[in-house]
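Okay, here's the structure, questions in a sec.
Heads up, one of the protein chains got dropped from this complex, but the rest are sitting where they should.
Naming follows writing order (A and B), and every chain is counted from residue 1.
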Amino acid sequence: MSSSLTVSTNLNLQAHPVDEVGIRERVARLATRSIKKASKVEGLKLALSMVDLTTLEGADTPGKVRQLCTKAIHLHSGRKDLPMVAAVCVYPTMVRIAREALQGTPIQVAAVATAFPSGMNPLAVKLEDTRYAVAEGAHEIDMVISRGDFLRGDYARVANEIEQVKEACGKAHLKVILETGELGTLDRVRLASDIAMQSGADFIKTSTGKIQPAATPEVVLVMLQAISDFYRKTGKRIGMKPAGGIANAKAALNLLIMVREVLGPAWLTPSLFRIGASKLPNDMLMQLEKERTGVYQGLDYFSND
Amino acid sequence: MTETNISTKGSDWGYAPAPESADHFKLKEQYGLFIGGKFVPAGSGRRFATINPANEKTLAQIADAGEKDVDKAVKAARTAYEKVWRKMPGRERGKYLYRIARIIQERARELAVVESMDGGKPIRESRDVDIPLAAAHFFYHAGWADKLGYAFPGKSAGPIGVAGQIIPWNFPLLMVAWKVAPALACGNTVVLKPAETTPLTALLFAEICQEAGLPDGVFNCITGAGSTGAALVKHPGLDKVAFTGSTDVGKAIQKSLAGRSTKLTLELGGKAANIIFEDAAIDQAVEGIINGIFFNQGHVCCAGSRLLVQESVEQEVVEKLKARMEHLIVGDPLDKNTDIGAINSKAQCERIQDYLKVGQDEGAELFQTKCPVPEKGYWVRPSFFTKVAQSHRIVQEEIFGPVLAIQSFRTLDEALEKANNTPYGLSGGVWTDKGAKIFKVTRGIKAGVIWANTFNKFDPSSPFGGYKESGYGREGGRHGLRPYVELS
Partner (left out) sequence: MSGSGENMKSGRLDVRKTYKMLIGGAFVRSESGRALDVNAPGGKWLGHVCRASRKDFRNAVVAARKAASGWANTTPYLKGQILYRAAEMLEGRATTFREVLQSIGLSPVAAKTEVTQAIDLLVYYAGWTDKYLQVFGSVNPVSSPYFNFSVTEPMGVVAYVSGEKRPLLDLVTGIAPIVAGGNTVITLSTGRAAVPAMELGEVLATSDFPHGVINLLCGVREELVGQMATHMDVNALVTQGADAKESAASREACALNLKRFFPREANGKGDEDPYRILDTVEIKTTWHPVGG
């Protein structure tokens, strides 16, 4: 394992221009898809199964994480037809707690690492952060790219870091957070996606959730198109994780529509698509209850965690 | 995953039917002609049925106007012109147009649903494009009515008189707006003939004129087939004819007006080239191709029916286009998820099917999506041809359906040469990320509307109209007022 900087030689920085207005219009058109009745119920359940239920607070405690894990397993009391979420996402020090709480379930434990959320630490520290989380039992690592390096054009350094973190992950899956809210343009979102995928990302992820805007539909669409092109060229399926700012059930269904129409049904699985969220599941649950009972719901009837 | 308990199998999750409801209004069983502010039966008592092309069911019986009815309508328009409309201050004329715009907005959902039922276009388009744009056209032109002095520097603008307007079936209400709004704003009165397959929204528009209190005879609507249109054009009482439709009919109208001082504007066919350069934003370009040719079933005179793609990205573009096309949903026009509705009529459907055969006979390779289509009604799956030559009929002739002809090019000059190698000149498209190239190509294409890094966009303030055999005169914007004024 090397911790020194080596220049990635295989980086292909071919320009893939993105037209912002065109992206907005495609997003708007995708949003006109009308999801009703059975399709809505099925879609919401599918989306719930893709949630990375997240708590990333300085105030997180074992108690809080255990509660979150309970919610991850039992999304809504009294409903047996609901899936479990795909994963819980926590800081590295909470990984062990989460693993214990989720024992015997298929729910994965994801840890943010690499000096999340800013990434403003030396590479060695980031790698150590990663190795620690993996050693604690994390199945998945959500790393952040060095936006400073990216924005000043040092793409080789960004790529190299990802490669090394990937190596440090061992068997754990790597999600690479681009923090698109700091990248400025959709062209840069596309470039960062390409770099991340070429450097070993299993997933690319929009945001830390600490910066606004986060997972806007425009950003998600651009990243999905990058994934599609990468698959076309390499035959390799990279996963996608929008995280941050996905406000409600409608937004979640819109994400599924996008995945379906840009990447195809093969990506409609938690192994290739995740939604990072903390409050979102309750809105989806309210919609599901509304479909079941025919009555519009209130948040008082759904547990927060 | 380290543990592979999570499903790795993709879901076949899809969209359930989401039909727009049609129970909030009721169509009448029959509609008369709208002459002098009243609905009246045709003198002959004849009627014809207008059907829903998605299920072949009759929607309503429509009066079939003959020569005498046309004469009555023109006379009503003349009376209204001389006695009321030409004398009315522009500000007051404008207020009627504002009222009309508002009522179109108020009845938007009903108009959208009727438009989709009568013409076959998907509700997504009638709801999001046709009806809002129709309202916007009236709103835009309303404001011109008292400001015409600013539209023609150095001149004084007055009305022409009575305008006979003939519109096609592809954007029924929107074409009413394109024709009627500028005509009325400039102080003319109108006799309108909608297409025989899509008369309903024009008749609802007549109701709207009543609701707006528009003086009797300012707007008249006579329904019927080609013979009604011919009778209108022949009527000596017209000062102006405006026609949107096929190039052949446009030429015939020009011929029949020879020897008369009647003014004429024509908005006719097209065979637009949509040019994709290798440095384009390819995914957005693919979406532009989709909007260019599959918007409104391809029943669009300015459709991007010829795709010219730079050879270096041809394979990528074609692959992506196929993948994108497979997501186009063909079916019930009233379903909110439908992308491609019904072909407007049996005749048009047969015409398109004939071109599909012609293309293959000429040696081109046909691709069609696998989307299921309903049993009843008229449908064509989204289609394109590759391996086409410039001389092929599917490259030269306007198909007016969801059928794209794909050609490749190597250099900018070659692209322009191919793009312009047609008697038409209505529209064109160019896709490149390079600004300088955009201006070179947009200048080089001989057509009246050029979309750069977009396609099929419309706005009441944006002039629309063709070069060469795509007709003459503009609709929309300041330039669109010119066909409806006399300058002195």
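In the analysis below, a contact is a pair of C-beta atoms (placed from the backbone, for glycine too) under 8 Å apart; a residue touches a chain by one contact, two chains touch by 3 or more.
Bear in mind the structure is a predicted one, so any value in this text is a computation, not a measurement.
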Seminar exercise, completed: Cross-chain touch to the chain not pictured, restricted to B:Pro199, B:Pro382 or B:Gly465, is B:Gly465
Exercise. Which residue among B:Ile35, B:Ala65, B:Ile103 or B:Ala136 touches the omitted chain?
Worked result: B:Ala136
For this session: Out of B:Gly45, B:Gly154 or B:Pro236, point to the residue that touches the absent chain in the complete complex.
Result: B:Gly154
For this session: Identify the residues of subunit B touching the omitted chain, counting contacts across the whole complex.
Result: 136, 152-155, 247, 250-252, 254-255, 257-259, 266, 268, 423, 438, 442-443, 446-454, 457, 459, 461-465, 467-469, 471-472, 474, 477-479, 487
Seminar exercise, completed: Touching the unshown chain, subunit A contributes residues 19-22, 24, 185-186
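Methods note: only the chains that are shown with their structure count from here on.
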Exercise. Per the centroid of Cα atoms for each chain, what is the distance between subunit A and subunit B, given in Å?
Worked result: 43
Seminar exercise, completed: Interface with subunit A, subunit B side, in the complex: residues 1-18, 124, 128, 279-284, 287-288, 316, 319, 323-324, 327, 336-337, 433, 453-454
Problem set entry | Residues of subunit A defined as touching subunit B within the complex | 15-19, 21-23, 25-26, 32-40, 42-43, 46, 49, 86, 106, 108, 139-140, 171-173, 225, 232, 256, 260-261, 264-272
